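The complex appears here minus one protein chain, its other protein chains still in place.
Per-chain residue numbering starts at 1, and chain names A and B are given in the order in which the chains are listed.
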Amino acid sequence: MRKLAPSLDWLLVLVPVSIVLEVATDAHLAVFATSALAIVPLAGVIGRSTEQLALHTGPKIGGLINATFGNVTELIISIFLIVDGKIAIVKASLTGSILGNLLLVLGISFFLGGLRHEEQEFNQRSASVHATSLMLAVAGFLMPALFALGGRETFIQREVVSGTVAAVLIALYVAALAFMLITHEHLFRTPSAGEEPSWSRRRAVTTLLVATGLVALESELLVSSLEPALASLGLSELFVGLIVIPIIGNAAEHSSAVLFALRNKVDVTLEIAIGSSTQIALFVAPALVFLSLLVGHPMDFVFSTFEVAAVALATVLVFMISADGRSNWLEGAQLTGAYVIMAVSFFFVEHL
Amino acid sequence: MRKLAPSLDWLLVLVPVSIVLEVATDAHLAVFATSALAIVPLAGVIGRSTEQLALHTGPKIGGLINATFGNVTELIISIFLIVDGKIAIVKASLTGSILGNLLLVLGISFFLGGLRHEEQEFNQRSASVHATSLMLAVAGFLMPALFALGGRETFIQREVVSGTVAAVLIALYVAALAFMLITHEHLFRTPSAGEEPSWSRRRAVTTLLVATGLVALESELLVSSLEPALASLGLSELFVGLIVIPIIGNAAEHSSAVLFALRNKVDVTLEIAIGSSTQIALFVAPALVFLSLLVGHPMDFVFSTFEVAAVALATVLVFMISADGRSNWLEGAQLTGAYVIMAVSFFFVEHL
Partner (left out) sequence: MRKLAPSLDWLLVLVPVSIVLEVATDAHLAVFATSALAIVPLAGVIGRSTEQLALHTGPKIGGLINATFGNVTELIISIFLIVDGKIAIVKASLTGSILGNLLLVLGISFFLGGLRHEEQEFNQRSASVHATSLMLAVAGFLMPALFALGGRETFIQREVVSGTVAAVLIALYVAALAFMLITHEHLFRTPSAGEEPSWSRRRAVTTLLVATGLVALESELLVSSLEPALASLGLSELFVGLIVIPIIGNAAEHSSAVLFALRNKVDVTLEIAIGSSTQIALFVAPALVFLSLLVGHPMDFVFSTFEVAAVALATVLVFMISADGRSNWLEGAQLTGAYVIMAVSFFFVEHL
């Protein structure tokens, strides 16, 4: 924390700069760049206040808070995009966020953590519950996609299948939370680090909320300047949905996850990275199926073959790598490598 | 047993009722409903006599007997359908039976067993042998499906591929049995429960055979009334093959599997649910490839993408969940959830 903070905090100056640029100019590319960069130090602040909160509440709840506040960005961007009717980009950014957390965030955390520590141990049961949850999400992604392959289904049939699958996934998400936090809570307890919080609980919560609000504001600037900015940069909307939005949206989780890995608290890293993916796959994405109905731009739960295959591969890789309850730098490099393979394969694809 | 028995045994009255309806009336829907419901208490009787037999023979052989008698229903229905030339429904019911056992039967057993017992332990090696066998079945389902994707193969080529794959699967089924019952039998022994059988071996066998005969008779009534009954109900034949027939056909295994889970004998539950799936995938389905040749309606071993994907997903889920040799209510809920996701996705599909 202390090491990262000095080098990033000065970027906070970009928060007012991006707002001024948005209000006073037409420079979309400048708004895009400043708002994107402004999110990075805000993510650092979120990470710091989350870490302080985690010291008050314990690593498990701390990890949950982290994942929740990390995903607030994704949720806001998604709703904004749905209102605009850009359903394909929403789906791409959800897939990209799952992949980014599972492969890039976890990969870089394992890699950097593994360079400093020979082997890092974590609660294998927690990783296993998450991996199984993700495999259910793969089932929830794959079966409707196969159902829609025939191409003869009606709108109502699509909505019934999407709604049922979404409801099952949300129910299983709640069930997994109940299992880990209530009925079998003792299996997931991690030993406390013995560190004392240096912020009061009130200060941590206040800072967390303010930083989250600013991340949301910057995210909105980012999204509204996205289309014209991309036209100048020559990037496809799909690539942005799959790769760019999730990297920016996950900056908060990313910096915290790496931080905890460097401090040898890989359990918190896993809770952030895999927990965040699980939350997006089993809660955020299904919830958007229902929320989108309210907005009047219904989003079904039919993902492309590309997206289903990528999420399935990432899930199997994470399962294989986390099965032994230990991580090292090679496993981090392998996850990151898988992310690069997917990113480059997505790069030239116009339609999924 | 004692708890379930009173509430179900009175349904046995539907055995003569269904026969009278079939002989004396044209009420297909009534025959359909009465024969379906009549199978439920018969399944209970089979479960009870199997349990008694299991006390005489030990849980391993008991589980095998259970799986065998549970699959008699599927075998009879399948042969009957093949004689009628309804090959697609046979395949659907075989797939559905595998999915039903792996996800629904195992899921509800784990769920209910897990509500009563915090964690249930089972012989992980047995689960592992079955999971690997199922993955071989997935290979046996997938490769011919890919081979047939091109659509330029001849009838003879299809039959050669189907016959070879079927022969390999049967050989591997026999090999797995030889491994578990002969060469490495000591690895699969489970501690005896210390319970004494209350029926004689003869009484158990006689009851088992009579109940099985009646289940077969009722199954035939069920199948013969299926088509007109479905026309009235508006269900597609495929959905019935995938979901309805297997649920009725697996009622026997289902009630026994849940019963043993509640009594904390999850090893028997696994032998029933996974063992039954293995038997259908590696023995019943391949055997039908050869039996169908005798009947003159050759059934090849080419399954649809939907079916292959669903069986592959179910196998991976069961492998992930059984890898640690422990079950709990969440894992039960997850398997059941996966079944619901598949069932709803299958619901509107007319052709696989």
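Heads up, the rule we're going with is that a residue touches a chain if its C-beta (ideal position, glycine included) is under 8 Å from a C-beta of that chain, and two chains touch if they have at least 3 such contacts.
Keep in mind that what you see is a predicted model, and the values were worked out from it rather than measured.
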Residue, one of A:Q157, A:T183, A:N264 or A:Q334, that touches the chain absent here: A:Q334
Candidate in contact with the missing chain, chosen from B:D84, B:E153, B:E220 or B:E237: B:E153
Residue among A:I61, A:I247 or A:L313 touching the omitted chain: A:L313
Residue numbers in chain B that touch the chain omitted from display: 125, 128-129, 131-133, 135-136, 138-140, 142-144, 146-147, 149-150, 152-153, 157, 160-161, 164-165, 168-169, 171-172, 175-176, 178-179, 183-184, 316, 319, 323
Interface with the unshown chain - residue positions in chain A: 118-119, 305-306, 309-310, 313, 316-317, 320-321, 323-324, 328-331, 333-334, 337-338, 340-342, 344-351
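Definition applied: only the chains that are shown with their structure count from here on.
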Centroid spacing, where centroids are CA-atom means, of chain A and chain B in whole angstrom: 40
